[in-house]
Every structure is written in structure tokens, then in C-alpha cells.
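Of the protein chains in this complex, all but one are displayed in their positions.
On to subunit A.
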């Protein structure tokens, strides 16, 4: 074992690295199970995924290529229409409008709202203890863990025109928030609803920023903003991206606004999930709805791929840095300049032994 390690190290040091970057060691699975048994272990999970995720997705794909309806002749005998549904969607103002609303909803409530407020809360709580922090944390968490239906009712009550809590607080009786500012209402609602996740994730990330790094910046005279820019953000970039990916996708697919506004008034809050629901189940156009669902899936995929790309770049940079360190560190405890000399230094000792 020791021999393989040292030969691998030598290979790395002298630059004779094999293309796979493992120094020519045979690839082996960590548990030593072998391919067949490993496959048997994951098979049940794969079957479940195939049944409940892949199959419905493929089924949706198929339905999207038909004129399947809830009622009428196509309900019994759907006809294959090819890409007609997709072309129809791309020219459909209702669809494009709901796509635009979804974009507003994701940007406003997730990317800016939840991520921003979550970070602000995490930053504020960083060095604080006491009842104020505990209470705030509990309230934020509560908003996150309550069931959607309950939360939707609470917000309807909160924003109600006659005797709603907000109108009572602001002394604005009769202000119809959900009618006059429908998008703003659901954006604010979703910020309130989902900031807990960002807060927790950022709290954990900020815990990884060493105090000494911030203090070094402070001693250099860095302002709060400079500390964030130069010390904190570069360190938590991966966390920020992961968070944005997750909350973007969740918000994109979120259906709860429907429970508050039902997509109204007059389609003003009809985000994609709501639009698809109304199309497929409300109007009964199952085929068209399935095609829209497929488009939504595609958009999700694109968003995910973009984030993962960004994340991948970061990881790659870090890995290559680490590999270089390992190659250098193997030479000696202090000075890698001495490392190339080490093999020569060993030679005389070996000679003495043979003599």
C-alpha cells in the first residue's frame, strides 16, 4: 500500500500524470461490491423513480402531442397532432403572459426577496444571541413549516378588504390589496413564506467564514460592504448558487398563489403552474396542458443547467487548486524547493546499505 502511494506521488511530482488524474491506479468502487451487486442495491430506487417520475414525464410528453380532452370526442379517441400544441403555445398571448408573470414572481420573490432577506437575517443574527434572535428565528421558521392551505387562508384574512389585519394596522379600510396590487401581494407573501430556507442556508455558510478573516479586513479599514464583497461572498459563492437554484425552481413551480388569488383578478397572477392547471383541468384541454407542462419542464431544466454550470466552474477551480497542493505538499514539511532533491538524497543511503 505504502509503495503504491509513494509511486503515485512520484508520478504526480515529476508530472507523469495519467490522463484520468489518478496516477494510473485501477478504478474501484468504494465499497468493493462489484457492479452487479451494486446495481441490485440501487434497483428498487431506480424502479420507483422510473414508475413515478420518468413514466409520467414520458406520458406527459405523449399527451402533449395529442389533442386529448376531458370531454367530447377527443376524450375517447385522441388524435396525434405532433408539435401543434407547442407552436400554439408559443403564439398564445395567455401563455406568454403567464410566463412573464412567473419570471416576475421568481425574480421578485425568490432571487431578490427570499435570498436577500434571508441573507440579511442570517448576517444580522451572526453574532447575536438572546430572546430577540430566538423569537425572530422561530417566527421565520413558522412561516416556512405551516401548511400551504393554512397559510393561504391566513393571507386572505390578512389582506382582506373589510376588516383585514393589514387594513386595520394601516388604517386604510377598504383597500383591496389583492385586486389593486395582485402580483405585489403574492410576491410579498412568497418572500414571507420562504425566506427561512435562505436564512438557514446562509447562516450555516456564514458560520464557515472565519472570524479572523473578517477581522483582518476590519483592521485594514474595510467597510461593512467591503467585508461582504472581499471576504464573505467569495467564500459562500457556492452556497449562494445552490440556494438560488433551489429557491428559483421551487418558486417557479409553486402553486400556493392560486390558493390566495386563484390566478385573478383577470389573470393578473396566473403564473405557469396556475395557467396549466386552468388549461388542463379548468378548460379540459389535457393535451394542450401537457404540452405546456413539458415546456415548463424544459425551462426548469435550462435554469438548473445554468446554475449547475456556474457551480461546476467553482468546484473545478477548487479541485485543481487542491490537486496542486497535494502534489507540492508531498515533498517536504516546509519547502517544496527541496522536494526534487529528495530522491537523490535517498540514493547514497541505499548505497551504504548494500556496502
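Note that contacts are C-beta pairs under 8 Å (C-beta built on N, C-alpha and C of every residue); 3 or more make two chains touch, one makes a residue touch a chain; residues count from 1.
By our rule, contacts and distances are computed from a predicted model.
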**OP:** Among "3-oxoacyl-[acyl-carrier-protein] synthase 2", "Amidohydrolase-related domain-containing protein", "ABC transporter ATP-binding protein" or "Anti-sigma regulatory factor", find the name that the UniProt record gives to the complex chain excluded from display.
**Re:** "ABC transporter ATP-binding protein"
Subject >> Among A:135, A:149, A:226 or A:313, residue touching the chain not depicted >> reply: A:226
Subject >> Touching the absent chain when the full complex is considered, from A:34, A:56 or A:234 >> reply: A:234
**OP:** May I ask you to list the residues on subunit A that touch the chain which is not drawn?
**Re:** 210, 212-213, 215-222, 226, 230-231, 234-235, 321-322, 324-325, 328-329, 333-336
